[in-house]
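Dropping the structure in here first, questions after.
Note that one protein chain is taken out, while the other chains of the complex remain in position.
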């Protein structure tokens, strides 16, 4: 680790992106949703550094651009012009016709609320569904994606007890339900479920047995007490709590010169 | 009728084609299966004479060629080259995605066996399914088509008690089942069912109440006794039995010069 | 014999085919000329199958009673479309809560004449609680737990595409749109607005490119998707959309003036699509031809 970049030169978003990039494997099909710049950076970094056979999926646009030197970050996924890099394109209705093959697929999800078992909510907040206190944007395709993909990541732009709650008012994705390693299997959900929850403060995973959210590593300079104070439920604490690794100089160089030359991840 | 063409100058197949053509309406979507030259001629004749807005469907190939002077009869439907006339093309899997709109659709079916209620069999003949006496080609798409289309016609190249049987050994389409005007409705089949059964001897329809096959008209020179002798079940006899109308000179001219200049329907 | 009948109508006649209370599905690229004509006519109590800012406009203009949608984000950093959010929070609209797979299946069930289609996405979530039309059931073969999705049946589907011939044979450029063909197959009636009407021979040159065969009606409206994009023709007018989003946000916070001015200027005052384009100006439209 001594060769890694010093933490004071990094933004939490850069640490998040590099952590996620390292966890992605070559040959995976990696799908990025709307307005997720950290995830977009992570996916592109992995593609450039160790994923020459990755398929990048931005909505229906599927691409492999590992042979390009740079992968700039425009207003990308939601914009029709992303198709300039595509090798194929599927319209909405046809995107859900091949879930059989989604064991190769990885995706990322945010949420209005996330609970200790990685269930998420994009529907809204408030006790009465007919008159919600906060009406969310809707589930997009996350219920189907979370059901079938090999694994997925919960990625939050901020870490607060308003988001990380004891119980979601509504569940738009089923992560580990009420807990337990067999929770998904009992419901017949074939996908691997949420693997990590990554925030600007830390990385969390899920206990192997009860699938309760557990602190996995804290970003440089963050204490577990700070994390717990910003979390709306009691986190499981691991026996050993490492610091989230910082990038190697090569990773940071690629991130800043090839993936995010405009420094978006330092200005969030 | 005095202006119609004299029967001795016509083949039964020409009479069949003209009868069918007259029963087709403009704006209908008319689908033709494999190896049905009489039906192909009927559909083209209707298209040229009174169906400028008809859609002709040969497998996935959909066309409107009413503005062409001639419509030759090549080895047509089954041959990929039919697409030269197409306005659109659907591959198999996608042909059954719009059955909601099939109330506009008409199709035609043959059969290894046809029973008194218009049920048909393309599966095979023999008491034991595992070792059939005659193995048929299979149902193609007729079970789905017969379920949903606005109406359909049973068209037979020959009229014999081997084909028109008291009971099909296997039913690949459900026409009027065991009989009765509500037979299809009780099963929830939305389509209008078989309207006519047309053969080289006669036209048959189905009694309005019990939906048993009934003689509708005999072709010129054919007696009802001959028809009954060639039919494997007792036909319902109508109060009045007309002769199947022969073509007008205009119809015959169009048929022989524009639809079937090679005289295929006179050589069957 | 009569000649073959043309399917071409204008946008005023097209919108006149829609009645208060109907279910209207709106494709993407967005058929904005038709959406504006709906607002101009002041249609009410529609059930709208749509996503995004065109949905927001129809709600803000008071046309909508029920929304069938899996996503109503605002874009431009605004997570939820403002009029949708406010109307839903106040209970002024009903939401048929779903997600992409379920919406697709509902349309497919309608197109296939089926009372339901089964789906696994959403099992275990709150979707069947907040949308009681989604029934949890055990499949008849393996006994697995699935959701039964009922048919979604638009009375009318409105789409935008590149070209059509006068007989309704539509060809898209760059893919047939987000979920457009599902909406078309599910609907009783489909109206497609197009950038251009081309010869029947131009369609027949490449019949495999025909995405909709025989649409019920065709409306010729160049720039008809503005302020959204039209694949192969122009890009999205983000400045215009941002202007709408700001106005809709202000209205949702209790200041409706800018939004009223928006609707007056772009929907109510122009009598036709050509009048709308005059309001936008040729200079702005031509700028959208740069990738």
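Note that the chains take the letters A, B and C in the order they are written out, and that residue 1 is the start of every chain.
The rule we apply is simple: contacts are C-beta pairs under 8 Å (C-beta built on N, C-alpha and C of every residue); 3 or more make two chains touch, one makes a residue touch a chain.
Keep in mind the model is a prediction, meaning the values are calculated, not measured.
Engineer: Kindly name the visible chains that come into contact with the excluded chain.
Structural biologist: For the complete complex, the undisplayed chain touches A, B, C.
Engineer: Which of these, A:99, A:132, A:218 or A:255, touches the one chain of the complex that we don't see?
Structural biologist: A:99
Engineer: Touching the absent chain in the whole complex: find that residue among B:3, B:131 or B:240.
Structural biologist: B:131
Engineer: Out of A:14, A:40, A:55 or A:205, which is the one that touches the chain we can't see?
Structural biologist: A:55
Engineer: In the complete complex, the non-displayed chain touches which residues of chain B?
Structural biologist: Where chain B meets the chain not shown: residues 34-35, 60, 78-81, 83-84, 89, 91-93, 95-96, 123-124, 129-145, 147-148, 170-174, 177, 187-190.
Engineer: Residue by residue, what part of chain A touches the chain that was omitted?
Structural biologist: Residues touching the hidden chain, for chain A, are 49-50, 52-53, 55, 61-62, 64, 66-67, 83, 85-89, 96-102, 148, 190.
Engineer: For the chain that got dropped from the picture, name the residues of chain C it touches.
Structural biologist: Chain C touches the missing chain through residues 112-120, 135, 137, 139-142, 144, 146, 148, 150, 174-175, 208.
One rule holds in what follows: only the chains that are shown with their structure count from here on.
Engineer: From chain A, how many touching-chain steps at minimum until you land on chain B?
Structural biologist: Between chain A and chain B, the shortest chain-hopping route counts 2.
Engineer: Does A-C or B-C have the larger number of C-beta pairs in contact?
Structural biologist: Spelling it out, more C-beta pairs touch across A-C than across the other pair.
Engineer: Using mean CA coordinates as chain centres, what's the gap between chain A and chain B in Å?
Structural biologist: From the centre of chain A to the centre of chain B is 59 Å.
Engineer: Counting in whole Å, what is the centre-to-centre distance of chain A and chain C, each centre being its mean C-alpha position?
Structural biologist: One centre to the other, that is 30 Å.
Engineer: Chain B to chain C: how many Å between their CA centres?
Structural biologist: 40
Engineer: At which residue positions does chain C touch at least two other chains?
Structural biologist: Touching at least two other chains: 108.
Engineer: Counting only residues that touch at least 2 other chains, which ones in chain A make the list?
Structural biologist: none
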